[in-house]
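Excluded from the complex is one protein chain; the other protein chains are retained at their positions.
We just call them A, B and C in the order they show up, numbering each chain from 1.
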Amino acid sequence: MTLLDQHLLPTTRNLSERYAAIRDRTERLAAPLSPEDQVVQSMPDASPTKWHRAHVTWFFETFLLLPHLPGYRRLREEYAFLFNSYYEAAGPRHARPKRGMLTRPSAAEVGEYRAHVDAAMARLLRDPPLEVLPLVELGLQHEQQHQELLLTDILHALSQNPLLPAYDRDWRDPAPPPGGMRLLEGPEGVQRIGAEGSGFAFDNETPRHRTWLDPYRIADRLVTNREWLEFMGDGGYRTVSLWMSEGWAACQAEGWEAPQYWHQGDGGGMQFGLAGLRPLDPGAPVHHISWYEAEAFARWAGRRLPTEAEWEAACGLPGFLQAHDVAWQWTGSAYRPYPGFRPWEGAVGEYNGKFMIGQMVLRGGSLATPPGHARPSYRNFFPPGVRWQFSGLRLAADAA
Amino acid sequence: MTLLDQHLLPTTRNLSERYAAIRDRTERLAAPLSPEDQVVQSMPDASPTKWHRAHVTWFFETFLLLPHLPGYRRLREEYAFLFNSYYEAAGPRHARPKRGMLTRPSAAEVGEYRAHVDAAMARLLRDPPLEVLPLVELGLQHEQQHQELLLTDILHALSQNPLLPAYDRDWRDPAPPPGGMRLLEGPEGVQRIGAEGSGFAFDNETPRHRTWLDPYRIADRLVTNREWLEFMGDGGYRTVSLWMSEGWAACQAEGWEAPQYWHQGDGGGMQFGLAGLRPLDPGAPVHHISWYEAEAFARWAGRRLPTEAEWEAACGLPGFLQAHDVAWQWTGSAYRPYPGFRPWEGAVGEYNGKFMIGQMVLRGGSLATPPGHARPSYRNFFPPGVRWQFSGLRLAADAA
Amino acid sequence: MTLLDQHLLPTTRNLSERYAAIRDRTERLAAPLSPEDQVVQSMPDASPTKWHRAHVTWFFETFLLLPHLPGYRRLREEYAFLFNSYYEAAGPRHARPKRGMLTRPSAAEVGEYRAHVDAAMARLLRDPPLEVLPLVELGLQHEQQHQELLLTDILHALSQNPLLPAYDRDWRDPAPPPGGMRLLEGPEGVQRIGAEGSGFAFDNETPRHRTWLDPYRIADRLVTNREWLEFMGDGGYRTVSLWMSEGWAACQAEGWEAPQYWHQGDGGGMQFGLAGLRPLDPGAPVHHISWYEAEAFARWAGRRLPTEAEWEAACGLPGFLQAHDVAWQWTGSAYRPYPGFRPWEGAVGEYNGKFMIGQMVLRGGSLATPPGHARPSYRNFFPPGVRWQFSGLRLAADAA
Partner (left out) sequence: MTLLDQHLLPTTRNLSERYAAIRDRTERLAAPLSPEDQVVQSMPDASPTKWHRAHVTWFFETFLLLPHLPGYRRLREEYAFLFNSYYEAAGPRHARPKRGMLTRPSAAEVGEYRAHVDAAMARLLRDPPLEVLPLVELGLQHEQQHQELLLTDILHALSQNPLLPAYDRDWRDPAPPPGGMRLLEGPEGVQRIGAEGSGFAFDNETPRHRTWLDPYRIADRLVTNREWLEFMGDGGYRTVSLWMSEGWAACQAEGWEAPQYWHQGDGGGMQFGLAGLRPLDPGAPVHHISWYEAEAFARWAGRRLPTEAEWEAACGLPGFLQAHDVAWQWTGSAYRPYPGFRPWEGAVGEYNGKFMIGQMVLRGGSLATPPGHARPSYRNFFPPGVRWQFSGLRLAADAA
């Protein structure tokens, strides 16, 4: 299957505007950060801001401009090596854990690289061949994914500085949910999940297919900080019987006692976020928890995590709150291909398929997800020990 | 749910005989091994023969004799600490990677421990209370599982010795399969999988539940060494596009170039097995491969691994060969609980549930599995990088 | 013993000028580097440029201004935590391997910190109490040491960037030595080594003491790249019998085949240095070699490394070239205290003494050492596997 088969074509005109808007958003996200902020890599899993800005640009250059814009010239040959992330088919690349060594090119030079590619993309989009349109859309979706990572990664980097500098003091998280948790009845029996076929979707959301759901209930909202404090107060982080064996080992080895970025001092709990260190809001959804913690919490609460199929089937129910704009929601499903899955053809086929082992699916979207990027069939995925994402949980239960 | 709810009761008389037969089989498996062979631990994942012999005995002592046989006395108090594997509810325990340090008690003393427990079990089984019967059966199933591990672990230990000593020169692997591979049509639509409810099953095989299967085909037999040699000859271990990203990293880091225990020299391939170093049989099923390798092979062959539901639904089809007695068969399914899963109550509830993350399901059974132990609903599970088990693969495909 | 006891007092007037000159030199060394260059830490042993600039400033603030300038106020309290290197007596400190996380304070803010301290130091030095003078001198010597580290550390950081950017394209290494190597007769019998007592010396150079030297000869110049190429051509890096057991293990584990920063391609050897990637100069002294390599080379050459006492006793001989301005010279001496050694009193007592294990002594000075900083009694020291310093070797031999 190809990208082209799969997606309806956006109109050219919209695409140009959409391209400009999304590219501009990346630069606005990077704007509060100094050149020094943009260069550091605080752990191998995270990337520097500058690298994100350059890599998404490399994507357009590699998959759009070089094959489809006659006469296009790279700004600098070396960038092909520096800014490839993991595409084996696109050639060798700089080692991931060494992205923080790239003091050159400077943040300003990366800006020039972006401008160079944007100018060429404008030429390409003036009268684009039909077959490039889905690739342009893929490039934009890809850039949106990196917009979220840019935020999660810089948050981690800033958290390593004892000064705890704020990314943006004026940043506001979404308002907390209205009140008590209610359990909704989920759709049961043979259900269809996966991307509908209209509008963009990643290959991992396809094909749409049938699955069987036993009767279940699912919470209308996410678990809150207040509820998490109860779990902690009840010894949740010290009670081995609540945990998966592997999760307990991680909890002990990492010394987990609270979600990442919590600072518990004398004057009550604080939380480090995009606005800096702020008092913990008990009504806000908990985030920065690993799958292990989410699963242990659910067991403590006498519930369980929903499967990704349950989540998707219930997502459109009336009363289903906080679906896409608060926190990614760990599910009980391992990240594996759907029945009949085919990766995209060509180099972009490495986009998703080769990561389908060792990771758990998160559904929804987060406060760091670009508006309009997420959708009910969207599949996010991370290893079960990861905490630096905006990851929370929604409870589920078997029907009585 | 309790074990008692779940299983029909075997008759007392049969149980005594069954107990004696299974316990005796363990000792016969250990018989070819010297005290020195029985003490070593060749890697943290493996255990010494002597430890297996003692641990299964501890299981009967802890879960049967101490709670249910009035006046039972432990042979030695310290054994409770030494031979607990991972039951948090049963108290502290010796560190797993240090099992090879237990030069004392000696192999002979472990034999005395076994005799002590067997004598007490004989008293208990003379007129057993109804509620202990399922626990006895669980203890026997548990011992059978360790019989297989005893063989896989000693094979690994002997393979570390440059002398490559044989476990048993007269050991014979099962005869190779008849011929070419055929694809069988699997049952489709809503199917029921999981333990039927008659006969013993582990908690992880329950509850029996509905699942949806899209049309698929599944091979009648396992992949052979000959087919694996083709994969190798075609550069399978050097072609990154065939591999999961995490699998490729493992392949590079471990230097995999062939299945574990293959020795490829000038005079053609050899394979180290329970009978020692022998010429590779091209018609025999390949084993000692990781999930990563199995999955890469399937991609190379233009096929895929079956899901565990597909495997179980197809297991009874006419022509479905090599189900339970040759090699465990990696599936495409992550090891997660079935819908509605409840672990057993009490300490034995730690048996399976807490390992349901980070592992892949294998189905079937192997040449090292005790006869009669496996069944269609049986779920084996290991991390995707593990190779020291008798693990092979059976191919599947979407229906055309 | 105190610093005061030990050293003659420089005149106040000279000290003010000397302070200004040395502080200024640090800023000139940092000037070619962008804010991004100044923030990265390329390995735990190296520190960011910005950190060096701030840490040497913290030293003056902590040991001079706070105790001795009434009314002095820190610019920011947090800097005490961020810029303490290893002084336990001076309070807690930021973890060494995380110095690269300090995107804030910015390079510019560090400049402000330096100006703040310099202004206060100017006040202090206007009419300084007698007892601060040796501490001022210590602070300046300390800053000079960090000037060298600033260069070695940024060279390492830039070497990690595939673009291989130059620190300063106009940098010139010292001219190569005149010609063939000659062996000088060293002074023998009872000799005195250690600091004379006039002029500044670190505590580890004291006390001056007697030692016995058997007859020996020592080379008039350092080993050159040409000679090193002969060693390589003769299989030096592949001949186990030339190496210490521990050195061979390091050589294998690290994959050493040439000195660090050598790039051996088709068109002849290149070397990465402060001026960027340049053709290897065969006549220049080899540097960026570990003690293990130096020692193996000496064995290959039928010579040995001099002891530090031999080096110091011979240093003033006529014809003894390249003593202080080319490359540090590994000796055969482990870094241990001199007989009768007493560390300085107070917090500065942590300066040297606590590192007197696991390291080898280097003598001389390098192209990166500030002019006037080194002296015959100077003891530099690094673990035997370290290569990122400007470290070379001078051969010695027993007298025939």
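What we mean here is this: a contact is a pair of C-beta atoms (placed from the backbone, for glycine too) under 8 Å apart; a residue touches a chain by one contact, two chains touch by 3 or more.
These figures come from a predicted structure and were not determined experimentally.
Trainee: Among the chains you can see, which ones touch the chain that has been omitted?
Mentor: B, C
Trainee: Among C:G247, C:P285 or C:P370, single out the residue that touches the unshown chain.
Mentor: Missing-chain contact among the listed residues: C:G247.
Trainee: Specify the residue from the set B:R28, B:R104 or B:R126 that touches the hidden chain.
Mentor: B:R104
Trainee: Touch as defined at the start, partner being the missing chain; which of B:V40, B:V132 or B:V348 qualifies?
Mentor: Missing-chain contact among the listed residues: B:V40.
Trainee: Taking the full complex into account, find the residue in C:G236, C:G332, C:P370 or C:G392 that is in contact with the omitted chain.
Mentor: From the options C:G236, C:G332, C:P370 or C:G392, the contact with the absent chain belongs to C:G332.
Trainee: Which residue numbers on chain C touch the omitted chain?
Mentor: Listed in rising order, the touching residues are 86, 88-89, 190, 209-212, 214, 240-241, 243-247, 291-292, 295, 307, 332-334, 336-337, 339-340, 354-358, 360, 384, 398.
Trainee: Of the residues in chain B, which ones touch the absent chain?
Mentor: Residues touching the hidden chain, for chain B, are 34-40, 42, 78, 81-82, 94, 98, 100-107, 157-158, 160-163, 165.
Throughout what follows, only the chains that are shown with their structure count from here on.
Trainee: Find out how few touching-chain steps suffice to connect chain B with chain C.
Mentor: The fewest steps needed to get from chain B to chain C is 2.
Trainee: Going by average Cα coordinates, which chain is farthest removed from chain C?
Mentor: B
Trainee: How big is the gap, in whole Å, between where the Cα atoms of chain B centre and where those of chain C centre?
Mentor: 59
Trainee: So how far apart, in whole Å, are chain A and chain C when each is placed at the average of its C-alpha atoms?
Mentor: From the centre of chain A to the centre of chain C is 46 Å.
Trainee: Could you list which residues of chain C touch at least two other chains?
Mentor: In chain C, nothing touches at least two other chains.
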